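And then subunit A:
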Amino acid sequence: MENLLAFIATRYIYIMTIILMMIGLYALIAKKNLVKKVIGLNIFQTAIFLFYISFSDVDGGTAPIFLPDGVSATYVNPIPHVLILTAIVVGLAITAVALAIVVGIYEEYQVTGEDGLQEVMKRQ
Partner candidate 1 sequence: MIPGILPLLAITIPLAAAALIIATGRHMNLRDSVTLGAAASMVVVVLAMLPEILAGGRIGITLVPLLPGGDLALRVDALGMIFGLVASVLWLLNSLYSIGYMRALKEHDQTRFYFCFAIAIAAAIGIAFSANLVTLYVFYEVLTLITYPLVVHVGTPEAMQAGRKYLAYLLGGGICLLAATILTYTLTGTTEFIPGGFLAGAGAAALSLQVIFLLYLGGFVKAAWMPFHAWLPAAMVAPTPVSAFLHAVAVVTAGVFGVVRVAGWVYGVDLMADLGLGVLLAVIASFTIITASLFALAQDNLKRRLAYSTVAQLSYILLGVSMLSTAGLTGAVIHIPFHAFQKIALFFCAGAVIVGAGRENISDMKGIGRKMPVTAVMCAAAAAGICGLPPFCGLVSKVYLSIGAVQAGELALLGVIIVSAVLNVAYFFPIIHTMIIARPSDDRALDTVTEAPLIMLVPIILAVTASVAFFFFPAVPFLDLAEIAIADMSGAGLP
Partner candidate 2 sequence: MRENVVIRTVCRLFVPFIQLFALYVIVHGASGPGGGFQGGVIFATSFILLLIAFGLPCVRGRFGRSWIRAYAACGIIIFAGVGLTCILFSGNFLEYAAIETALGIPHLQTLMIDIVEAGIGITVMAVMTSIILDFVGKEEEEPL
């Protein structure tokens, strides 16, 4: 029991990340509305971003900024931040493409839900 508590206390951030990720995956799989799927995708990606940021953290670290000579400080690992910046760009591009496709589907079929889509496809 104590182990578990200790585990939760030290790793809660990872658990939160995973919960967030599952929420995103759930939306991706279970939601019928295509826009909600895109939102789910964003949640999923955000969870991964948070995961990266959380593991780059150093206890008591500050922002990785050039300091004047002679001054030193513990700072957090900047590389995951940079990586995630790139990943955000990628996520943004995916969202843009996904939304463009959803708009295209809406213009073509006048529906945004999977149910409606199946019906329309059946009618064709």
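Criterion: a residue touches a chain if its C-beta (ideal position, glycine included) is under 8 Å from a C-beta of that chain, and two chains touch if they have at least 3 such contacts; residues count from 1.
The candidate set was assembled so that all candidates are chains of the complex that A comes from, given by their letters.
Predicted, not measured: the structure shown is a model, and the values here were computed from it.
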Complex member in contact with subunit A (any copy), out of 1 or 2
2
Candidate 2 partner contacts - residues on subunit A that touch it in the complex:
63-66, 81, 85, 88-89, 96, 99-100, 103
